[in-house]
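The complex is shown incomplete by one protein chain, all other protein chains being positioned as in the whole.
Entry: chain A
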């Protein structure tokens, strides 16, 4: 339809051209980059505190040099603790600012071992962990030597258990789940659920503002003397949806791009990036195998189902909520503030759906998750999050049908409220009014 196209084009062009849109599209990635830089800065900042620790190893626990860390240097000294204390008090140049005293190990079979740390500066948590880790490791080697144990036999005691969860219905060899599939699925599901949640809010609100703007500018009566209100409403929803897609696509390109540039310019090399989130106990080998498992998990996702379904849920969810927001926008009066309460009935299901989605990530096949997948206002957020866990096909199909049908019904119902609401100038209308308009004749 020609007019529908004109409305879509106007909604799209006027919005995309707006300074606020351009700024939001460009500044959000930049804002993220700044955030990223600041976070990195904060993490690297505490590292410039330098501790030079004199190690008095009375028990000869350490068999080799102690590995240093950024801001943490160890050196063995032959003097006794009191001598070094005196040196520190004299403030000798290039001297130590802490002493680590490791006493003689009396009983290699003892579980407890007490060492001493002397310093006038408080010990940070990081430092405590670093020192403990080093001494524990040295103690282990020391005890193995003292107790004359078989090193290889000991190593064999630590078993690396990996669960391969397989489906009963799937024949051997095809589509086996790796242990990481669950984690990857939960991550992917959460991301998709959040994307739904954010876009429903941001762009649904945008549709609502667009409706309110036309009503308050009093242009709407001029426009609907040329265009059917339903066409105008549909054009708005599609136009704003296209704006949303543009923005999301721009972010998908810009955000990785900006992060990449930041990485180059600020020199946050891979080491620094890895250091931060990584738990200290993980050795590189383990890390490597985990990355491989995650990749395998990602590869094993059934993308041919997930992507098309996600798109349908995305559109369905957007249409249904945008229609509701539009209906509410049409009922608003000239006073913006007093109309805000009308949005509450819409925001509550969205927020509830988000919480259900997070619960569903813990138990993707719980009855809460399954039932929510069939409740139209929850399904667009909950069901995409469940998709990586390969729910039964009938659930996907039923949920899709419900979402699509409900989205269509919502657009139709919203259209009925909208065409009356936009011509009701002045004060805001109540939910009861809106209910009445639903059944009023055209």
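Throughout what follows, contacts are C-beta pairs under 8 Å (C-beta built on N, C-alpha and C of every residue); 3 or more make two chains touch, one makes a residue touch a chain; residues count from 1.
One rule holds for everything that comes next: contacts and distances are computed from a predicted model.
This complex has a chain not shown, and the name its UniProt record holds, of "ABC-2 type transport system ATP-binding protein", "Methanethiol oxidase", "ABC-type quaternary amine transporter" or "Cytochrome c553", is "ABC-2 type transport system ATP-binding protein". When the whole complex is considered, the residue among A:63, A:152, A:225 or A:367 that touches the unshown chain is A:225.
Residue-level contact of chain A with the missing chain is found at 2-3, 6-7, 10, 14, 18, 213-214, 217-219, 221-228, 423, 425, 436, 440-442.
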